[in-house]
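In this view, the complex is presented without one of its protein chains, the others remaining in place.
The block that comes next holds subunit A.
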Amino acid sequence: MMAETIPGAAAPAGAVRVGRRVGRRAGLHVGRHGGRSAGARRSRGGTGWAAFGFIAPAWLYVAAFYVYPLAANVRMSFQDYTVTSFFTGRAPFVGWRNYEAVWQDPAFAATVANTVLFTVGSLLFQFGAGLALAVFFQRRFPLGGLLRSLLLVPWLLPLVVSGTAWRWIMETDSGVLNQALMQVHLIDRPIPWLASTSVSLLSVTLVNIWVGVPFNMVILYGGLQGIPAHLYEAAALDGAGAWRRFRHITLPLLRPVTAVVLTLGLIYTLKVFDVIMVLTQGGPADSSQTLTTFAYDLSFQRLTFGHGAVVGNLLIVVAVVFAFVYLRATRDGEGRAAA
């Protein structure tokens, strides 16, 4: 029962399947009206047209807003697309030269490393904190509901607003973070959170964790609600302590939700842009540059659109790979439930 409800969240796969089912049902329905053999053949043709009519808008939408931009981006990555190209509409094809240029860019290796650190760090702590909070809020206590909804605030605030607030908080000289840390004597001189090449990546990761915790908490809390209470009761009767109950009931039964949260979180984190842009613009000296901000920098600051397209493609490939992992994971879950 429970396992089936979770893959329902898998919108793409689920939608296709439901669509097919509805189509088949509709076909039967029309066939019954159509009558005998000749009528049946004609009706099948008719259903084809009708089906096409219903699918066409979706396909046109996907083609215009997803396929075309993606294809254009792939094409652009093989072109020397400069400022002049915008006026003349001409951009010569240069083969793999853009890819070579990005590969050899002195900032590229560090940017990939930053992206990995940022993503893994964010995911690990977002998930950890989200799970801890979800388990915590399962207990009932006064004002628990209020507290839980307050924790959603980071998620509800526009990222530019929270980013700007964090920029002030993390200011080296007058920021409240350094003031507070110095008041309690944890540090004896201000940490240049956003102004040092060695700390800036950590700072943007910390803020991104803060942004991502509510998402993890909400989904995991939902998953926890689906675990039947009698399992815990039975385990408690058998003498299992809190840790064993968590280890042997909560974690295994939460696994499908975990897969969803982590893959979605990964894709969301890979494409994080606003947090970094508001806090550090990828600086100082590219020290908090990730692939997304790097792509923006290449395209819209350096105006080398071909290079930007290369990084964009790279991001898409990574995201698609993990999207497949995600679809795979949710499909497995459904398969097991059906068996």
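The rule we apply is simple: a residue touches a chain if its C-beta (ideal position, glycine included) is under 8 Å from a C-beta of that chain, and two chains touch if they have at least 3 such contacts; residues count from 1.
Simple rule for what comes next: contacts and distances are computed from a predicted model.
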| item | value |
| --- | --- |
| Candidate names "Sugar ABC transporter substrate-binding protein", "Sulfurtransferase complex subunit TusD", "Response regulator" or "Dihydroxyacetone kinase subunit L"; UniProt protein name, chain not shown | "Sugar ABC transporter substrate-binding protein" |
| Of A:Ala242, A:Leu303 or A:Val320, the residue in touch with the unshown chain | A:Leu303 |
| Contact partner of the left-out chain, one of A:Ser287, A:Asn313 or A:Thr330 | A:Ser287 |
| For subunit A, the residues touching the chain missing from this view | 30, 33-34, 39, 42-43, 46-47, 49-50, 52-54, 56-57, 60, 83-84, 86-89, 106, 171-174, 190, 192, 194-198, 200, 280-287, 300-303 |
